[in-house]
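Only one protein chain is missing from this complex, and each of the others stays in its spot.
After this line comes subunit A, so read on.
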Amino acid sequence: MSKMYHKEKSIQLKSSASALYNNLSVLRIAPRCITYFTVVHANVVNMVSASWDGLNYSHRQLQSKEGNVATSSSLIMQAAWCVLPSRDLLVLTSQKGIQMYESDGSIMVYWHALDTPETPTAKAVFARGIAAVREKYICVGVSSGSVLVFDVPSKGSNITLSEVLEEHKEAITDMASECSGNLECIADLVSADDSGLLCVWKSGEDFQLLNKIPGFDTSCSSVKLWKGTVIAGYGTGQIRLYEGVTGILLAEVNAHARWIYSLDIAPFTGLLISAAEDSWVRVWHLSLTPETNSVEIEHMYNECVTDTQICGARFCDGDGYAFAVTGYDLSEIIRYTQA
């Protein structure tokens, strides 16, 4: 049986990837035949744009911001592109606040400072968890458990904080919006936290909580929402699939032997990728039967990235034809393409 994917030429980074959940973001720009990648290294975000012909690479580094300080040592927790109908924005979340840039990282259009206490408290303060929702919202999670909802105009920097959602009590780990493109889906957003609690939301002027799915005492580090199904990866190496609106558990996979760091879905085909500290990247196929409210998850492929604690794994396109992987202490983005 031939391998489903084979390894491609890696992309070199200016500095190595930090051990953080979901530490890889990918933006495919078809009109220009390039793909952007971002990887977080401590207080810096490494951005690479790669032309599809494999001939041109250009690098940019973005720094975390801190009040009026010129250079900041504030650690970045996550960087991700938010794709809205009218524009794409690159969002950085750090210990001090939230930065939003034009998609090529050239101009910072918005800065939101977190409330940091005068003297350090036992509970760490940071922002983490980024999702673009429907036409005009960008949602960002905070270590207190709050979810900040930002209203984004179709152009310009007049971004405003429209709502703060307070359902989680533990630090937000990841957030995801419905990615199937199906406008009939009721649930628009799922947020996850360190206790494993999942909140399912409907967006709007006021976001509406549809369901709270309790955790089982372990952190949910990565979450996705596809065709109304919540796919959640946990610190115990398990993946669970829930029906979003009802909260019914559909399936549970004993997927990895270590903490899961990244999940991604290829929305057009239902391919799912999971990656963990155990060095394994696994590709699965999801099929949903809405009539019977059932799901089928079929294992497709394993790739062992030798001696690597994987911290980011993403499909590079909507079909899942190619995927990319980052690992702690690795200064490259490893790529795989279907054979």
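By definition in this document, a contact is a pair of C-beta atoms (placed from the backbone, for glycine too) under 8 Å apart; a residue touches a chain by one contact, two chains touch by 3 or more; residues count from 1.
Basically, contacts and distances are computed from a predicted model.
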- Task: Given the choices "ALA-interacting subunit", "beta-N-acetylhexosaminidase", "Large ribosomal subunit protein bL21m" or "Organic solute carrier partner 1a", state the protein name listed in UniProt for the chain not shown.
- Result: "Organic solute carrier partner 1a"
- Query: Of A:C33, A:A124 or A:L161, which sits in contact with the chain we cannot see?
  - Reply: A:A124
- Task: Identify the residue among A:V26, A:V48 or A:A255 that touches the chain left out of the display.
- Result: A:A255
- Task: Go through subunit A and note every residue touching the omitted chain.
- Result: 15-16, 18-20, 41-42, 75, 77, 95, 120-124, 126, 170-171, 173, 193-195, 217-219, 235-238, 248-259, 278-280, 293-295, 297, 299, 302, 304, 306-309, 328-329
